[in-house]
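Apart from one protein chain that is not included, each protein chain of the complex appears where it belongs.
And then chain A:
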Amino acid sequence: MRPSGALVGVAPFFVYTTVFLLIPTIVVVVGAFADGSGRPTLDNVAALGGANSSFLPALQHSVVLSLVTALAGAVIGAVLAYAVSTARPDGLLKRFITSLCGVLAQFGGVALAFAFMATFSIQGFLTVWLNSLGLDTGSSIWLYQWDKGLMLVYLYFQIPLMLIVFLPAVEGIKPQWREATETLGGTTWTYWTKVAGPILLPSFIGATLLLFTNAFSAYATAAALISQASPIVPLQIAGTFTSEVILGQENVGKAMALAMVVVVALVMWVYAALDKRASRWLVR
């Protein structure tokens, strides 16, 4: 049988997913259950839950950090997306904001982390200036804590990302829907609760889950801001490759990565279930 022509077209896609998705996943899964010399073992996984292991708290921090910044980022980003959608469609302002958000969503975190340190840290100019005025600014430790400074910095890229991924959904809202609601006797409240809200909800939840995985896997921003401890999982994984204390235990890092894969898989499963419900009426 001749090879189907359709397969030729999707070949690059398969090569891409194999190289960047399949192979790393196999390396992680296999490595998580192997010791230094390649023999199968459960030690790596067991080490994660060990009494003096800092992995479980880090996993908890990662999940909470991702959840909070995903929810806050989604709500704020959605409101901003709506505001942007009401601007003139071809206007300069709108083009500027969407381009800016494109950049911020990718690089905003790291840049802001440095800006934060330059401003608020012990040697930061704001702190130094306030001190010179005789004002005690207190400790600037909050800046480096995962549930304060880090959360704030994460929002800096979560909000622009939400704006970008949610804007198409908001712009798909037809003005006729509001006008039809009004002529049928509905108020603004009716419109938002019975028409626009339900129509936007699947996209909103999908985008929120995307924000969750985005924060969950983010590394660079946290690495730029935090150098002393490893309060979240991506920093811990990096630690297993550089730390001398647990030398020879890189495969523990793979076990941690596997735990992350499991969390993300759970999120994708929730997303797929939701998507199935909405696809009854969604047009693709």
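Just so it is clear, a contact is a pair of C-beta atoms (placed from the backbone, for glycine too) under 8 Å apart; a residue touches a chain by one contact, two chains touch by 3 or more; residues count from 1.
Here is the rule we go by: contacts and distances are computed from a predicted model.
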item	value
Undepicted complex member, UniProt protein name, chosen from "ABC-type quaternary amine transporter", "L-lactate dehydrogenase complex protein LldF", "Alpha-D-ribose 1-methylphosphonate 5-phosphate C-P lyase" or "Hydrogenase-1 operon protein HyaF"	"ABC-type quaternary amine transporter"
Per the touch definition above, residue among A:183, A:227 or A:242 touching the missing chain	A:183
For chain A, residues in touch with the removed chain	174, 176-177, 179-187, 190, 194-195, 198-199, 280-283
